[in-house]
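Here the complex is missing one protein chain, while the rest keep their positions.
Entry: chain A
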C-alpha cells in the first residue's frame, strides 16, 4: 500500500478557486445552495413538475430559498444559480422539466449561441490551453 497523501485542506480549497469559468461544488457552496438544490430534487416527481410549470413563483415560494436563488431559477440563469450554490446535477432537474437537453442547457452558460456551442463540440470541444488557471494562465 502506498503512503496516504497528507493534504493541507486550506491549500486544497484555495486551488479549487483557481480555475477560470468554474465553480467547484465545495462545502461552502453546498451550504449556500442547500435549499436551491433540495427544491430541484422535488422535480423528480411528475406531479411536482406539473405544479412548478403551472406557477413557478408560487412553487418556489414553498421553499426557504433566497430571492437571488429564486430569480436565478425563474430566469434560467444557470451561471447565477451556480453562484448561489446550485450544483449542475441538481439544476439538471430544472432543464429536464423544461424538456431541454444537457447540451442545450450547458451551452447557455458559455456566452456562445447554441449553434456556435454545438459547432465547437463537433470540432473537438474547448481546448484547455489558456483556461487551466486564473492566476497563471497556461
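Just so it is clear, contacts are C-beta pairs under 8 Å (C-beta built on N, C-alpha and C of every residue); 3 or more make two chains touch, one makes a residue touch a chain; residues count from 1.
The criterion applied here is as follows: contacts and distances are computed from a predicted model.
Comparing "Multiple sugar transport system permease protein", "Protocatechuate 3,4-dioxygenase", "RedB protein" or "Inactive transglutaminase family protein" against the UniProt entry of the hidden chain yields the protein name "Protocatechuate 3,4-dioxygenase". Residues of chain A in touch with the missing chain: 1-2, 4-5, 12, 15-16, 18-27, 30, 34, 37-38, 40-41, 43-46, 49, 78-79, 82, 87-90, 92-97, 99, 101-103, 106-107, 109-111, 117, 120-122, 124-128, 131-133.
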